[in-house]
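Moving on, here comes subunit A:
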Amino acid sequence: AELEVTHWWTSGGEAAAVAEFAKAFDASGHKWIDGAIAGSGGTARPIMISRITGGDPMGATQFNHGRQAEELVEAGLMRDLTDIAEEGKWREVVHPSSLLDSCTLDGKIYCVPVNIHSQQWLWLSNAAFEKAGVPVPTNWEEYAAAAPALEEAGIIPLAVGQQPWQTTLAFQVLLTAIAGPDAYTKIFGEKDADLAAGEELAKVFEAAAQARSMSAKSNVQDWNQATNMVITGQAAGQIMGDWAQGEFQVAGQVAGKDYTCLPGLGVNEVIMTGGDAFYFPVLDDEEKSAAQADLAKLMLSPEVQVAFNLKKGSLPVRGDVDLEAANDCMKKGLEILAQGNIIQSPDQLMSADSLTQINDLFVEFFNNTSITAEDAQKRFVDLVANAD
Partner candidate 1 sequence: MHEARRPNPLFRNLSAKIAAIPMILTALVVFAGGTIWTIIYSFTNSRLLPRENFVGLDQYERLWSSSKWIISIQNLLIYGVCLLVFSLVVGFLLAALLDQKIRFENTFRTIFLYPFALSFIVTGLVWQWILNPQFGVEGIVRSLGWTSFSFDPLYNADIVIYGILIAALWQSTGLIMCLMLAGLRGIDEDIWKAARVDGIPMWKTYAFIVIPMMRPVFITTLVIIASGIVKVYDLVVAQTGGGPGIASEVPAKYVYDAMFLSQNLGQGFAASTMMLLTVLIVLIPWAYLEFGGKKRG
Partner candidate 2 sequence: MHMMDTSNTPSVAVRGVSLNFGAVEVLKSLDLEVGRGEFLVLLGPSGCGKSTLLNCIAGLLDVSAGQIFINDRNVTWDEPKDRGIGMVFQSYALYPQMTVEGNLSFGLKNARLPKDEIERRIARAAEILQIEPLLKRKPSALSGGQRQRVAIGRALVRDVDVFLFDEPLSNLDAKLRSELRVEIKRLHQKLENTMIYVTHDQIEAMTLADRIAVMRGGIIQQLDTPQAIYSRPVNRFVAGFIGSPGMNFIEGECVAGGSGTFEANGVKVPLDRYEFADGLRAGKAVFGVRPEHVVLGDGAEAMPFQSDLTVEIVEPMGSDSLVWGKFGGQNLSFRIDAERVVAKGDVVRIGFDPGRASIFDAGTDERI
């Protein structure tokens, strides 16, 4: 049957990855109708929600897994996938299993996780440090210490694109790296306000203040423009997800030689297991429902997982598949994953609403030098205390 699938994967690599799904799905005798909406989740999500609540649901739709779709599930608009999951033994194959947890509500499974994002990376330009006469740092503290020397050499220490999501990302990475994964999970998962008010977090905010001053002179919008500054040596480093690697590769740079990658800022090597998941709205049409089940199964099958994630450049959600084509930095990531140094993404721990408030705080803090680290922490504590 024909099945309309909506998602916001429109860039070249993403589209190619989606095509793998489509190919496999079409091969199973169904037809994939592509409903791509570019922009970010912010553009696409209201459209998807409107479609579902408006009574004209698509066959399947992408969501960042986590709690975004919680209410839709509660409202009974999303299909219960528990049968299929049990049949496919998802509990066993999905690794890390926390991914499946975020798809679970009241013991029932409602979504299919398809990949793992890893965003805790610091990318450094070797040439820039050479020029400033400092060794390439191996962790955040060294990096921050090198900032004055870099500035003296006319190099912007840290490149940050000004779109809010980039600031937020940088902050979250700082938080997990400096305060450690446990503190992170406590604060976001258990909303531990005492911890948020403590010493550990104070360090995080100080580091953020450092980052703020280190990036004061970077004025670019897009993340890839920021990456470009690192590539050209205008800036010394950037905190960005693994997708930044693509830019280095396009520019012909080699990991370790031209640039250095430090997962978890070299402090706490962890990977946030956020990612994308697919949900299946409840449909009346039996034929289509069957097709939904087929698609769900298909998405988690080892072949499709490999094909998809290779194109997407992300990590597969199955521990039992092998990625040979991955590059050095990516392999570092796989290693960390294998060691189990993983944390859940904030999406999975906290409601979108509370998260937005916290993100807004980060963005404001990062863009307004008149807010001191202490002030920001105080506000952060309030938000955590009231979060759900």
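Candidate entries met the following condition: all candidates are chains of the complex that A comes from, given by their letters.
Note that in this section contacts are C-beta pairs under 8 Å (C-beta built on N, C-alpha and C of every residue); 3 or more make two chains touch, one makes a residue touch a chain; residues count from 1.
All values derive from a computational prediction rather than experimental measurement.
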item	value
Touch-positive candidate for subunit A in this complex, from 1 or 2	1
Residue ranges of subunit A in contact with candidate 1 within the complex	41-42, 45-46, 49, 53, 68-72, 75, 162-164, 167, 219-221, 351-353, 355-357, 360, 363-364, 366-368
